[in-house]
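One protein chain omitted, others in place.
Chain nomenclature is as follows: A and B, assigned in order of appearance, with residue numbering initiated at 1 for each chain independently.
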Amino acid sequence: MATHEKSAVGMPMMHKAIFGVLLVFLMVLPFMVYPVFAMKVMCFALFAAAFNLLLGFGGLLSFGHAAYFGGASYVAAHAAKVWGLTPELAILTGTAAAAVLGFLIGSLAIKRQGIYFAMVTLAFAQMVYFFALQAEFTGGEDGIQGVPRGDLFGLVSLEDNIALYFFVLAVTFGGILALYRIVHSPFGQVLKAIRENEPRAVSLGYRVNRYKLLVFTLSAGFAGLAGATKSQVFQLASLTDVHWSMSGEVVLMTLLGGMGTVFGPLVGAAVIVSLQNYLATFGAWVTIIQGVIFVLGVLLFRKGIVGVIAGWLRHPL
Amino acid sequence: MFELLNISPQVLMGQLLLGLINGSFYAVLSLGLAVIFGLLNIINFSHGAQYMMGAFVAWMLLSYLGIGYWPALILAPLIVGAVGIVLERFALSRLYHLDHLYGLLLTFGVALIMQGLFRNYYGISGQPYNIPDALSGGRNLGFMFLPNYRAWVVVASVIVCFGTWFMIERTRLGAYLRAATENPVLVGAFGINVPRMITLTYGFGVALAGFAGVLAAPIYSVNPNMGADLIIVVFAVVVIGGMGSILGAIITGYGLGLIEGLTRVFYPEASSVVIFVIMAIVLMIKPEGLFGRAN
Partner (left out) sequence: MIRKLAMGATALTMLSAVPVMAQDMIDVKLGVLNDRSGVYADLSGEGSVIAARMAVEDFKAAENGLKVEIISADHQNKPDIGSNIARQWYEVDGVNAIVDVPTSSVALAVAELTANMGGVLLDSGAGSTELTRGQCQPTTIHWTYDTAALANGTGSAITKDGGEKWFFLTADYAFGHSLEENTAAVVKDSGGEVVGTVRHPFPATDFSSFLLQAQGSGADVIGLANAGGDTVNAIKQASEFGITQAGQSLAALLFFITDVHALGVETAQGLQLTSAFYWDHDDKTREWSARFEEMHGAKPTMVHAGVYSSVSHYLRAVAETGTTEGPTVAAAMKATEFDDPLFGKGYVRADGRVIHDMYLYEVKSPDQSEGEWDVYNMKATVSGDDAFLPMIDECNFTADKG
């Protein structure tokens, strides 16, 4: 009885089941596909989920999330390579940097709404890009290369792909669960209230801007966690991660999977990363196919893949 | 002061003039974007790709049909505009009842497709397109050598920009347009075919992008990526000017060209970021843009 009650307020059975199946699947995945590819998918899934927290649940479209993703990857790479930090500390440093950056930019951006909010975030992201291009420690076009994978807690070597995989699995899955927890907490309920009707939330006595700033900072922090982890996997931080097209890509992933759904961003990230990976030999066709997906998605599947499935099942996913 | 900064007034004058020339492109492009946003409420992210297409159509007219620069200046925008009209009829028109976001995403997708297609068929090195004979050469202004073609760019853009402004703000047709922006239902009730007007407006905005493309063809190389990064700069110009403000887009376009020119003198590396710094500042202080109306 107690467990039943707990699942009612905690996580619905359906979601529990999906997370369980997903975890089992991810446990065996590295033995079926190339582990580095799987890690890339997981990092982007976390990135998209973090973005979805802001867009899908906070109702705020940021067009500059690459700044936190890429910013954290630079900081983590620098921490691991130059300061010699262990992987978990490097990732934490990167994440913290992204959260601080998110707090600073967010405190300015949340004063604006809609398209203006998006433009403020884009403007600051362009400045972060410029900084990454010009600053000494980021290595300009070369990026930071040859980041050591290091030893987890100074003990376990992550040189081996499988060992690294399970570390990345723990980080990203943990991150996604934490995001889930945030969305379904009282804080998440207030966010939804603000998204649906901001004036009413204000009249109910909520300090709307505080909530917005907090969700922005959290989203930036988790995006940073994803970026920092990615830099450890690929042993590299580069301009790609801070370029504005990366901000566009995460919008694409979230939208394709289904914004405002729990599992949508994960599906969207998996689809896009797989496309880029398996179509790499087709050159410019990758761009064309991505464009077609965008167009069809907007015209035919605005709810995204998971949104459409959830509609069939009549159950939020 | 100039001596202090080790910059001669000649160089400064020259840079300002060049900034004005670049600003001419920003003005024509942001004008198109603003016209589209004003009436359709759609952020046309494929504007950069349509600009590229304008340049490519001019090049294709010349290499396949032997049609030169002057006819292309009229024909290419018409062709690009026609393609835009097809896009509006079959795709964009389905999105008007939705959030801005969807229009932006759709046109972003369209831009990816167009750039990808041109890249596939024409490669990336760029296609040469010569300056028309009538405009080759240049004149010495004392502080710099001004190529005739660049002077023509400024003249052409000023004519087009203020012609458009006049048409929208001072003619009956423009009045209908503006009215339809405010209240499409009411304007429709007066017997005006609003959907057709919207379609034609989109076509016109896109044709402006195509026109800028033809103007650019002889001085920048005609290549599939020429509009890719330009789009967010132009987008920023529109936001700074005030979304949907025609005059704002024009003046800001020229103004930011000048500011970019100045940056190139003092801190060239930053010339690609200065517009975004200005955008952030403007949005913080006056979010509706320099020329926008506060809601």
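We adopt the following convention: a residue touches a chain if its C-beta (ideal position, glycine included) is under 8 Å from a C-beta of that chain, and two chains touch if they have at least 3 such contacts.
Worth saying up front: this structure is predicted, and the values here are computed from it rather than measured.
Contact with the chain that does not appear here is found for just one residue of B:78, B:91, B:144 or B:158, B:144.
Checked against the full complex, the one of A:167, A:180, A:216 or A:234 touching the unshown chain is A:234. With the whole complex as reference, residues 34, 36-37, 40, 133, 139-143, 145-146, 161, 234-236, 238-241, 280-281, 283-284, 287 of chain A touch the missing chain.
Seen across the whole complex, the unshown chain contacts chain B at 8, 10-11, 14-15, 18-19, 21-22, 119, 123-128, 131, 138, 144-145, 147, 149-150, 219-221, 223, 225-226, 230, 261, 264-265, 268-269, 271-272.
Here is the rule we go by: only the chains that are shown with their structure count from here on.
Here the CA centre of chain A is 34 Å from the CA centre of chain B. Listing the residues of chain A that touch chain B in their complex gives 61, 108, 111-112, 114-116, 119-120, 122-124, 126-127, 129-130, 134, 244, 248, 251-252, 255, 283-288, 290-295, 297-299, 302.
For chain B in complex with chain A, the touching residues are 43, 91, 94-95, 98, 100-102, 105-106, 108-117, 119-120, 232, 235-236, 239, 243, 269-270, 272-273, 276-277, 279-280, 283-284, 287.
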